[in-house]
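Quick one: this structure, given as structure tokens, is what I'll be asking you about.
The other protein chains are all here in position, but one chain of the complex has been omitted.
Every chain is named by a letter (A and B) in the order it is written, and numbering of its residues begins at 1.
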Amino acid sequence: MTQTKHIEMRNVRKAFRFFTLEDLSLDLEPGQIMGFVGPNGAGKSTTIRLLTGLLAPDAGEIRVLGHAMPAAQTLAKRDIGFVSDDMRLFGHATLGWHMQFVASIYPGWDEQYARTLVRRFNLRPQQNVSGLSSGEHAKAVLLLALARRPRLLILDEPTSGLDPVARHELLGEFMDVLRDEDRSILFSSHNTVDVERISDRITFIDRGRLVDSSDKEDFLERWRRIHLQLPAGVALPELPHVVSRVQDGLFVTLTTNRFSPDLISFLGAGVREVQRMSLEEIFVANVMHHRETRGL
Amino acid sequence: MFDSELSIHCIHSMYSGINISQTDARPMYLQIMEQIRARIVAGDWAAGKELPSIRALAAALSVSVITIKRAYLDLENEGVIVTRHGKGSFVAEVNGLAAELQEEKIDEHLAAAAGLGQQLGLTPEELADRLRRAIRNVDRK
Partner (left out) sequence: MNTLARKLIAKDFYLNRWLIIGSTVAGLVSLLIAAEGKVRFNIGMLSWLTTLVAFGVVLVMLSIGNERKERTLQFILSLPLSHGDYVRIKVVGLLLCFLGPWAILSAGAVTLIAVMPNLADGLLPFAVLLCGFFLANYSVVLCGALHTATEGLITILIIVTNMNVTLFIFMVGALPSLNDHLHDPAPAWNSTFWTVLGAELATLVITLSLPYFVAARRRDFN
């Protein structure tokens, strides 16, 4: 059971009138958190809807927890906790009603944990959902998903609209999920700081296409900004794996996605500084490079 | 049922000193390695003591499992910790490990000073003078 990948997408295609998701492949192993990052309109929500059975692919294969999607979605969804930021609970019912509703459907419901979360998220079960602020509503939906202790959590922008304290609490809960190496999380987010902190794997997507998917530490090791000062009259040769090159007189800034000490030795004395890049910087550079190479 | 609230409190009291900052220029795995090394050097984490499991530490610090894994791996390569397959990771039982780490640290600092001195154009004598002055200042305190 631990051997089955939690998510397997192979060459998935989904076409809409003004947008197409093309040739998307994705893997998530149990015990991992994957951060899913992309500009607005890149196809993150579409991908997540394909994973949760809301959409059917035009081509390609999708398997979630070993089940083919969307065909076997009834079975798969028993073990998937899906939360999206535009999902709403029933306004005319209380949070408590929702809790007992979900508890009666899923055998995995942990009542004690649910009550802990109610306290931690500062919610009131007797309050009508329509009376909740957007942040409280987001926390309520997440509570309902977390308290079931599902094997796989698929979250579309789970921390958007949350205050820093709530975000911190939530990240703590996510990492708590990962104590169990049979559970995993896929979450999409614009908050690259959070993604950088807790993700094991990161997938970048842009304009319906996969840009890059790799281990987080791999990304952080491979990407560098190199600041050079060239001697007068010297031109810099074409270098492999240089994703961008900005020149201002004698000062050159290179961005590379395959950093190695050899590159630095090759560049020699002109190197003034080698900087690591934050995930946000890597993301932007990666997307820009991807758009250039694809002529988008 | 797993009483998450109680155990998180326990873990925090064990490793509450370890703090990972994302605004720090150094990568997270290095910060973790440093803080673990510091505790070993100081003697807080005695030789043979079991380290928290990778997943437990990851959850306690809200840092990805892969980062903790990397830190542990590198610490093992340095000989600071020992991982026994299936049993966990332990502080290495090497005599004088603490002293060794301290000496490594001194060498690091001196190398940095030497590099800076060269950039500033100091001669070895001028650099040595500055070092002596620094030692006198420390003695005075």
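Keep in mind that, in the parts below, a contact is a pair of C-beta atoms (placed from the backbone, for glycine too) under 8 Å apart; a residue touches a chain by one contact, two chains touch by 3 or more.
What you see is a predicted model; the values in this text were computed from it and never measured.
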Query: Quick one: which shown chains sit in contact with the chain that's not drawn?
result: A
Task: Check the options A:Gln73, A:Thr159 or A:Thr203 and report the residue that touches the missing chain.
output: A:Gln73
- prompt: Of the listed residues A:Val141, A:Leu171 or A:Val252, which contacts the missing chain in the full complex?
  reply: A:Val141
Statement: Missing-chain contact, candidates A:Leu89, A:Leu230 or A:Met288, resolves to A:Leu89
- prompt: Where does chain A touch the missing chain, residue by residue?
  reply: 49, 52-56, 70, 73-75, 77-78, 80-84, 86-93, 97, 101, 104-105, 141
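What we mean here is this: only the chains that are shown with their structure count from here on.
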Message: For the complex, give me every residue of chain A touching chain B.
response: 31-33, 110, 112-113, 116, 168, 171-172, 175-176, 178-179, 181, 193, 196-201, 215-217, 220, 276
Query: In their shared complex, at which residues does chain B touch chain A?
result: 1-5, 8, 20, 22, 25, 27-29, 55-56, 58-59, 62-67, 70
